[in-house]
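Mind looking over this structure? Questions follow.
Every protein chain but one is kept in place in this view of the complex.
For reference, chains read A, B and C in written order, and residue numbers begin at 1 within each chain.
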Amino acid sequence: MSATAWGWLVLAFPLAGTVVISLGWRALPGRMAGWLGSGAILAAFVCAVGATVKLQKLAPHARHASSTLFDYAHSAGINIGMSIYVDPLSLFMALVVSGVSFLIHVYSVSYMTSDRGYSRYFAYLNYFVFSMLLLVLAGNIIILIVGWAGVGMASYILISFWYRRTTATAAGMKAFVMNVIGDVALVLAAFLLWRHAGHHVSFNGIFAGSKQAFGTNNGTLIAACLLLTVGAFAKSAQVPLHTWLPDAMEGPTPVSALIHAATMVTAGVYLIARFHPLYELAPTAADITAGFAAFTLFYAATCALAITDLKRIIAYSTISQIGYMMLGVSTGGYDGGLFHLMTHAFFKALLFMGAGSVIGAMAGIQDIDRMGGFRKSMRFTYVTFVVGALALASFPPMSGWFSKDEILGFDVHRGGYYLVLAIIGFAAALITAFYSFRMVFRVFHGAAVPEAQSLERGELAHGEHLNPMTGEHEDTDVGFPGAEHHIAEREWPMKFAMSILAVLAIIGGIVGIPGVTHWLRNFLDPVFADSKFINTQPTDTSSWIGLVVGAGIALAGITIAYVCYIRQPGTTGRIAARVPALQRLFVNRWYWDELYDALFVRPSATLGNFGRYVVERAFVQGTLVGGATRIVGVGTAIARGLENGYIRAYAVLMLLGFGGLGLYFLLQAAF
Amino acid sequence: MTTLLIAAAKAPVIDYKGISPLFAVAGGAVIVLMAALIRGRFAQRVLVPFLTVGALGAAIGLSIWNWHTGDSRPIVEGALAIDPLALGLSLLFYITGLATVAFAWRSRALRESGTGEFFGLMLGSIAGMTILGSAENLITLFVGIELLSIPLYVMCASDVRRETSLESGLKYLVIGSVGSATLLYGLALIYGATGHTGFAEINNAIGNSVNLTDPLLLTGIALAAAGLAFKASVAPFHAWTPDVYEGAPTPVTAFMAVATKTAAFAVILRFFLEALVSAQEQWAPALAALAVITIIVGNVGAIAQNSLKRMLAWSGVAQAGYMLAGVVVGTQLGLQATAFYLAMYLFMNLAAFGVVIARERVSEHGDGLKSLEGLGSASPLLAWPMTIAMLSLAGFPATAGFIGKFYLISAAVDGNWAWLGVMIVVGSMLSLVYYLRVIAVMWMTPLKIELPGRPRRARREVQPVAGWSPEADPRAQPEVLLVTLIMAAATIFFGIVPSPLFHLAHDVGTSISALFS
Amino acid sequence: MNVTWYLVLSAFIFAMGAAGVLTRRNPLVVLLCLELMLNAGNLALIAFSRMWGNADGQIFALVVMVVAACEVVVGLGIIVGIFRRRIPEDVDALSELRG
Partner (left out) sequence: MLKSYFPVVIFILLGAGVGTAFTLLNNVLGPRRPNPVKREPYECGLPSEVKRNFRFGISFYLIAMLFILFDIEVIFLYPVAIQLKALGTFALVETVVFIALLLVGFVFVWRRGALEWR
């Protein structure tokens, strides 16, 4: 069986899972749907492994294959096949996605048990994995867009999974719209390339075409690359398109682990890595991207300092970590970026699972100010969470240590502008180490809160259900969200998933130890063989120096956190009191949402009112023009104001339109 | 004057094979009218609809029989001609007609106005569309437009006990007549400038005997463009659309939304790409401007509409803008893209309207957005088609709408109208706001009451109906449900395997030879 | 002879009809004004057909007459229907549908 055949199977299993579950959900008893979904993903993972084995047998330069199922759109001018492209990069992504997704499925099997929408949930989850795999295996940019949009849709329905929460549906909408901005940018980029790079849609065709169509830093190419960047940023929640990710935490915790930490948000990184030849042709675009990434990783880290909602802290840390990956792939450190993508998938999913377990123990409360002292009562969660936090803080010898510092080491090696970016990265690393252990100490150490004590006595706390955002009561009779909570200590599937991820988070680094193992680099090299950075790798000694520095920073951050939260608790309070402005800035996430409000929402609203007023005076004479939404208030107001029901007004409109046309043509006659 | 007439006279040559579809429809109209005179429930409920379906089926068969790739032959002395463009588009009319029969079968409008009258008028209107699709001549163009419109005016008002229905009828009549008068004056001026009524002759005259900047010609084009833009509800000639769509009986609305728009674009394609193609530099920029205005106005107007019919009307305006972009390009690719999009447009809209019809008969909210609340779990068989239709209208990948938009955009980009392509993308992004709202209402609103008389296991629920009407179950209107499901399935199918339609579209594209590919 | 004056006259009639449609409230009068607009088209057609010396324009004009008649009849029918509903005979009263 050829590699591509395996590739098709990778796609087939999740799709089959979706169909079976969504059609046969009435017939599936108990946790059957969950196990079915997990099985499908496991099968996909196995097939991905099969494809990899098949591919590795070939000579390095021949390690790519594409296969077309049928002609998707074949006609004059356009020729798109429904095809997949299998090479080390896409397989790497497929392995990470399907592997981590499988573990998260297993975790969900018990985490979602008491939820009425159990089967619906797994149907959605499988659908998401399918679209994600379609995205990474796509054989041409159009199929990639299809997968891209499918992933956006999946994230929308999963965020608003508990659709009785108004906050959840709102967050879903927000995420979807932000994602659509990215989709539009991506589509435009596709058409730019299609038009100017010789009517190609397949990746290699586009690269070859642009190599001969554009010189270095050609304007069109830069525009295309920036559009790609916008798409990537929207999907990967980078500044300024990041505001949807923290709200996306409205979804169930495993969803946050799956979509908003491990897989979907890394699609942007994959996109840039996939299109690296274009970015190397347009260094300006790459540098702009890198700059934004560096800003993002610092900004998000500072936000994570001040927030007290456990899941949102991890969300911001995700934004920050993806900033690292973006920095890597956009500056040429491809294997560094992808390496970090993999390890991050491990430890961030692990952290979310731990958070889910703790939230379960807290009966749905997510505020870390209310938590504390779970060290004894939740031994297993504690250990795994600490492992995750260490990896996130890039503490040796955790996986995060190797990956993050490979990126930074690479940028230090390139020097100049990139050295500055790298220094920002190191500064953010300090903050990262600090806030990751802020979580550990605030949640697990200190005095045991009532929930923790009751858990030590052996019963799970049962607070009444409140919406963590608005604090309003929720009736659990309808089962969204489920009535009972579940913690890892009592559910073996959760335990299983978390322990495997913990092991991976610890040893995941061995695939790329400088000077010892270069497995990942050797695996990916065929893809990036044409890169001009392929030989600008830092020497082993220098990268070891980088690693040591990183370790020192991590240690420093952890110690500061230890001092602040264990030695003299309340230090942070004093600091916050000392510099209240900074505190406020961080708590309010640097006022991004407010900025949006001031920049876009309010002006259009005022315009809307103005337009409405004028229209009513001029045309409608008091006919009410209501219900205009704020964003497009002005347009809607005018459009509906003209629609005042008077035949006469319509005739006027028509004759005016005709007058305009006639005038245009007469002018043509005159000149 | 008599001498003139004699000079022009000779017995016309008629290709009876080519004109047979038209005969089928027009004859069908007459037969249906006569059958309507038979008293008795059987004749009204069964015979007349059966005859209508028969006529349309015959027309479909004959059109396929006439289909020859790439040939275009006159059938009545250069007054009418058939080619893949005419045949392909008239197939769309007939399919829409069949769907409308199913939609209207249980509707109140039918009881009010009488089955025979309703279906007779519908067939007459379809005959007008067929003429329009194959018009080769200013006179047949005008006759076609009027034969299309006049029955529609009556159909809009056919729910004679409802004031809004009458209002929409009169509005459509008045504004429509202004439109046709404008069109007529434009055609008169074009005839005056060129001295011909045949499209081919006009095209020859322009640029040779007639100056491209002849004010008479240009004013004529402007007036004619305005009249046709009205029929296709292109902004700023769209104002009638939402009111008429909302007021008319929903089956009629569905018929108008799909068939009338298709016919309007058929004639726009023929008129501009056959008769006026040599003046393209003159009209293309104006139409492009209209397309942009239409896309913006349509999408903006659709936001914050609470009546589904109004929302679909506005979205129809926006879609007209997308298709107009395909006309502006003026290449074979553009023609193909427009024809292809028209087919896709049929599937998505009929699916959406089917759901609206099925719901408004049982829901207290009529065609309001509220009537869809909780539909997701009440009757998924209706919720899924609506979801698919909305996603497809919004141009979501892997649906028919995506392929159609993609085709249009690539045509625009290919014909150096890239910015129009960008406008299409922006417009469809804007449209997500209101399409998504519908989906959210269906799947993400809690349900109210248990549906009586259903098995407890299947927790089906509906909006409280005034009393319990058996129609509340979608299965009580199998014909509507069937059509809706078929259309939705087609939307998905051609979204994933569009190649067959691509080939048809390619045939259609080749039928106007004047275009450079 | 020169067709210009016929054209001027027909344009004038067209404008009058349009103005009437815009200003009148009585639907019957509005229908009359629509007739004016259509017949302006007819006049232009006849004049042009005279100018070019071919009969197409005249045939066109005949067709238009019939079409105009049909439109008027349909209009009258709807107006009768409206009157039966006891709605005031006033096009401005027909503004139920809006927004």
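As a working rule, contacts are C-beta pairs under 8 Å (C-beta built on N, C-alpha and C of every residue); 3 or more make two chains touch, one makes a residue touch a chain.
Quantities reported herein were computed from a predicted structural model and do not represent experimental measurements.
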item	value
Which displayed chains the unshown chain touches	A, B, C
Contact partner of the left-out chain, one of B:54, B:78 or B:215	B:215
Residues in subunit C touching the chain absent from view	23-26, 29, 59, 62, 65-66, 69-70, 72-73, 76-77, 80, 83-84, 86, 88-90
Where the missing chain touches subunit A, by residue	617-618, 621, 659, 663, 666-667, 669-671
Residues of subunit B (touch criterion as defined above) contacting the omitted chain	2, 5-6, 9-12, 30, 33-34, 36-37, 213, 215
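We take it that only the chains that are shown with their structure count from here on.
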item	value
Overall pattern in which the protein chains touch one another (line/ring/star/complete/other)	complete
CA centroid of subunit A to CA centroid of subunit C, Å	62
Centre-to-centre distance between subunit C and subunit B (centres being mean Cα positions), rounded to whole Å	26
Multi-partner residues of subunit B (at least 2 other chains)	170-171, 174, 178, 182, 242-243
Sequence positions of subunit C contacting 2 or more other chains	18, 21, 30, 91, 94, 96-99
Subunit B residues within the subunit A interface of the complex	170-171, 174-175, 178-179, 182, 213-215, 218-219, 221-223, 225-226, 229-230, 235-237, 239-240, 242-243, 282, 285-286, 289-290, 296-297, 300-301, 303-304, 306, 332-333, 336, 396-398, 402-403, 406-407, 409-411, 413-414, 418, 421-422, 425-426, 429-430, 432-433, 436, 440, 443-446, 457-458, 496-499, 502-503, 505-506, 509, 517
Touch list for subunit C against partner subunit B, complex	3, 7, 14, 17-18, 21, 27, 30, 34, 37-38, 40-41, 44-45, 47-49, 51-60, 63-64, 67, 70-71, 74-75, 77-79, 81-82, 84-85, 87, 91, 94, 96-99
Interface residues, subunit A side, partner subunit C - complex	623, 625-626, 640, 643-648, 651-652, 655
